[in-house]
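First up is the structure itself, then whatever we jot down about it.
With one protein chain removed, the remaining protein chains of the complex are shown where they sit.
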Amino acid sequence: MRYKLLTAALAATAALQFAGPATATDLEVTHWWTSGGEAAAVAELAKAFDATGNHWVDGAIAGSGGTARPIMISRITGGDPMGATQFNHGRQAEELVQAGLMRDLTDVATKGKWTEVVRPKSLLDSCTIGGKIYCVPVNIHSWQWLWLSNDAFQKAGVPVPKDWNEYVAAAPALEKAGIVPLAVGGQAWQSSGAFDVLLAAVGGTDTFLKVYKDKDAKFAAGPEVAKVFKAADDARKMAKNTNVQDWNQATNMVITGKAGGQIMGDWAQGEFQVAGKTAGKDYTCLPGLGLNEVIATGGDAFYFPVLKDADKSKAQEVLAETLLDPKTQVAFNLKKGSLPVRGDVDLNAANDCMKKGLAILAKGAVIPWTDQLLSQDSQKQKEDLFSEFFAKPEMTVEEAQKRFADIIATAD
Amino acid sequence: MAEIANPSVSIQNLSLNYGAVSVLQTLNLDIAEGEFIVLLGPSGCGKSTLLNCIAGLLDISKGRIFIKGKNVTWEEPKDRGIGMVFQSYALYPQMTVEKNLSFGLRVAGLPKDEIAKRIARAAEILQIEPLLQRKPSALSGGQRQRVAIGRALVRDVDVFLFDEPLSNLDAKLRSELRVEIKLLHRRLQNTMIYVTHDQIEAMTLADRIAVMKGGVIQQLDAPQTIYNRPVNRFVAGFLGSPAMNFIEGQLEAGDAAAFTADGVSIPLDRYEFDKDRGSAGKPCVFGIRPEHVAFGDAAKAMPFTAESAVEIVEPMGSDTLVWTKLGGRNFSFRVEAEKTLRTGDPIRIGFDPARASLFDTPSGNRL
Amino acid sequence: MSDQAVSLSAPSGAGHADASGPSGPKPRHIFSRRNIFLYGTLIVAALYYLLPLYVMIVTSLKGMPEIRLGNIFSPPLEITFEPWVKAWSTACTGLNCDGLSRGFWNSVRITVPSVILSIAIASVNGYALANWRFKGADTFFIILIVGAFIPYQVMIYPIVIILREIGLYGSLSGLVVVHSIFGMPILTLLFRNYFTSMPEELFRAARVDGAGFWGIYLRIMLPMSLPIFVVAVILQVTGIWNDFLFGVVYTRPDTYPMTVQLNNIVNSVQGVKEYNVNMAATILTGLVPLVIYFISGRLFVRGIAAGAVKG
């Protein structure tokens, strides 16, 4: 142990002393990917970056974006920026860009012909502010998946459902077998996200857009959305016995057959993979809850704060290129369970579910996601509402819908 | 009050206020070189406050303080040429006696041999040589106070300030140390200002006593004067144990001035009035000390005699205090310890009004 | 006194009757109602306080299968130290798999200077407030006390700006300054109370002896303040060692204190939550303050009794 510490200390000193040469530059990258599948995916990025002769200094901050983001923002505004940082692309980093704290990557993008390779185009659009490109999208994440445990349904003696409605119908059987029908983790973003998925799946693409893109409060209070709230009410009843907080614990309930299913993004797939489960055999995935097969083009992106150090700035460029390298894209996304942002990569290794996603993507059944449509502020209000709704059976559907419409009315 | 030509300590128009509360009021006090002054008064009278002002431990609101002719009003305590002894000894607990004594000298940066010389002298004077290497916690109360005095001694200063130095000691030690302080004063011939609420200390030690009340000096005089001719009722009552007897009444009209109260009439022809005797019927208080009251046969010779009965007998050892009634008031007097009196015994008492004090009732001032 | 009693009662012979009455020391019953109530209450309370520690220790010594099956209060069937090893040296956060070991030394590097600086500042403050009051001093003190009620979260942004302006952002010194700032209110209160409770005559004697502000502080007050310094050290070590918010916001990953790594390990759920590793990591993180408490608990109470609580 002591030896290990000593070497670490030596290495640190060495790094300090020889940070000069352009060949090997340490670049600190902060992110909040710390779950099993996520960490494995980050390792791929680090490996690729280290292969360029630079060094990836990992700045993982556990506990989701909420813990990590203030740290990142504080450091950038505090004058101690990291080399690169993860953000959900979309509106989160807008202001940092406007304040001139983020690096313009247009040159790198032009060199790498990003506009041609990145698909769908909307991804790069969210990175573009004032005609300049400020971030590197690394994956496409879609929320609209229902993950079902084949074991659980077998145990309950009902066939694995093919869409949400069948699933709701099967819930009593699951319950009888001592299985929690639907796993929804206690964290607020999970219940909120589940509702958004229901809105897109049960309500349909138009409903979804009308509410979140057009922010039509009257519509949000109307009968179309009421239907969605009815579905959310079902979900709430099905989920009432989930006693976990983290999303991957909820996923784990599905993996182990303690829960029938979970509405969660495609990142859940990484967990199934780490657990050695096979899509189709052990579990089933239903994009768009089997009702409306669409995929949202949310996802993660890396931003590069403006740095004074020339070597580090150069290393940033290298990292930006590396992130979009086809090989890196494949390796990373396979581990992460998300879809690559390049259309020109070979994804034969992709599994069943991923292929479904790719097919939908190819069809162009793509919708923008709430990250792009709503400010974090409105998102948070929505999270508060749905977290309360899911936890409080006394809250009526009508009351929830009214409050939802209020949020939409003031949303930006 | 006699002007002192070259006062050692001179306080001029000193006032101290805490917000609206006035603690010391336009106070003047001149202390002669080598004089032993005692500030006497009940707690809260401002005597310790005055001492702390002289020491420079309190900032004053108005006025000036001179020590040895130098205006020290704004000087730091260390620069005033004073040494101070505190009631709680205030020895530094973590230092040995020697270090306690030398602390101030070390702070001042005196050479080592000079420090050693002074400590040796102080230790010799106070007979604390064997204690030098001890910590204060290993000393008795009397020893501690000696060390505290020693700490003032080594400073080699002109003015010593004592802040109730004996109050924390038991009666026996107190009287011992009292004598020692007196001897110390005789030997050193320094100016000493001594705060106490104990009248015995004041009477025995002082060249002059300043009796204080409410931030004002009531009377400043030699102990005997203060004892025998108190300027007001407060001073009269505060000094003397057992306390002076007071009888409330009024001045009698008529040619032979007399004091009457509740069936008693005391002739005042032998009384030395301070000022104008005032009008007849003036309400006033007659005071006589218990030791000035004669009893039995001796009473017959007195200008004033009265018959009464014994109420309570308090044997004090050296003498006995007897309580009776005079003019409707409790009245005490001293008799020799050998006299055996019992409650109810009829007695005759008498005194010479020349030794009494008469005070104006509304103002309390001496008549 | 007793002789008198004997001589009074002896002639009448009534003393014999008294012989059967109470005599000698009052008998004490170990199982008196008072004792049963007293120790009973204490033991019940002790159980409440010990239960979580017991569960933590027991769980940290179990393997995962046993945890999943068994009950949390049962002692481990098979004792394993693997969770401890893992927590200390191999648990992962993202790509870093060196457990808490790195954070331990970071915490030491953060805690030691922070404790020293914050106590130095607060003790001087307390001393100035108790013995050298100047106009306005009370106002500043009241601001400090009110400051003790400000949630730290509110201050994150202003502190970022202040640290940025003085060029300490992201450095260890910056964090030390932050800890000193937020430790100041309560510590200043403690020191002020302590110094106020010291005999004022001591302070006056030292002034007559010619010692100034620093002379009295260093040579008279400090040597007498051991008890309160013990209290301050204990409070600060605990507070700073356990700090999470400042540690995570004002440092970089390579200087993260142990608590941040604990959070990372505990929240980096990789598949199933490894409760045994979490518990081991939790105990390891709490070990330093715990040891300090176990060693100096007695001094702690004495220190508080020595004046910290006197108004």
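Assorted remarks:
The first chain written gets the first letter, and so on, giving A, B and C; residue counts start at 1 in each chain.
By definition in this document, a residue touches a chain if its C-beta (ideal position, glycine included) is under 8 Å from a C-beta of that chain, and two chains touch if they have at least 3 such contacts.
As a working rule, contacts and distances are computed from a predicted model.
The listed options are "Sugar ABC transporter permease", "Multisubunit sodium/proton antiporter, MrpC subunit (TC 2.A.63.1)", "Hydrogenase iron-sulfur subunit" or "NADH-quinone oxidoreductase subunit K", and the UniProt record of the chain not shown names that protein "Sugar ABC transporter permease".
Touching the missing chain, out of B:Asn6, B:Asn28, B:Asn71 or B:Ser241, is residue B:Asn71.
Note on the undisplayed chain: of the listed residues A:Val117, A:Leu209, A:Val345 or A:Ala391, the one touching it is A:Ala391.
Within the set C:Ile36, C:Leu50 or C:Cys97, the residue that contacts the chain not displayed is C:Leu50.
Within the complete assembly, A:Ile73 is the residue of A:Val29, A:Ala60, A:Ile73 or A:Ala221 that touches the hidden chain. Although one chain is not displayed, chain C still touches it through residues 38-39, 41-42, 45-46, 48-53, 55-56, 71-73, 121, 124-125, 127-128, 130-135, 137-138, 140-159, 161-162, 180-181, 184-186, 188-190, 193, 196, 200, 212-214, 238, 241-245, 259, 262-263, 266, 275, 278, 282, 285-286, 289-290, 292-294, 297-298, 300-302, 304-305, 308-311. The missing chain lies against chain A, touching residues 65-66, 69-70, 73, 77, 92-96, 99, 186-188, 243, 245, 375-377, 379-381, 384, 387-392, 403, 410.
By our rule, only the chains that are shown with their structure count from here on.
Closest to the protein's overall CA centre, chain by chain, comes C.
With respect to chain B, maximal separation of chain centres occurs for A (centres as means of Cα atoms). More C-beta pairs touch across the A-C interface than across any other pair of chains.
In terms of their C-alpha centroids, the spacing between chain B and chain C amounts to 52 Å. Chain contact summary for the complex, chain A toward chain C: residues 1, 4-5, 8, 12, 28, 30-31, 33-36, 39, 42-43, 46, 56-63, 67, 70-71, 74-75, 77-80, 82, 246, 248-249, 252, 271, 274-275. Residues 88-89, 92-96, 98, 101-102, 105, 156-157, 160-161, 163-164, 169-170, 248-250, 252-254, 263-273 of chain C are the ones touching chain A in the complex.
Residues of chain B touching chain C in their complex: 52, 55-57, 76-78, 82-84, 86-94, 103-104, 107-108, 148, 151-152, 155, 163.
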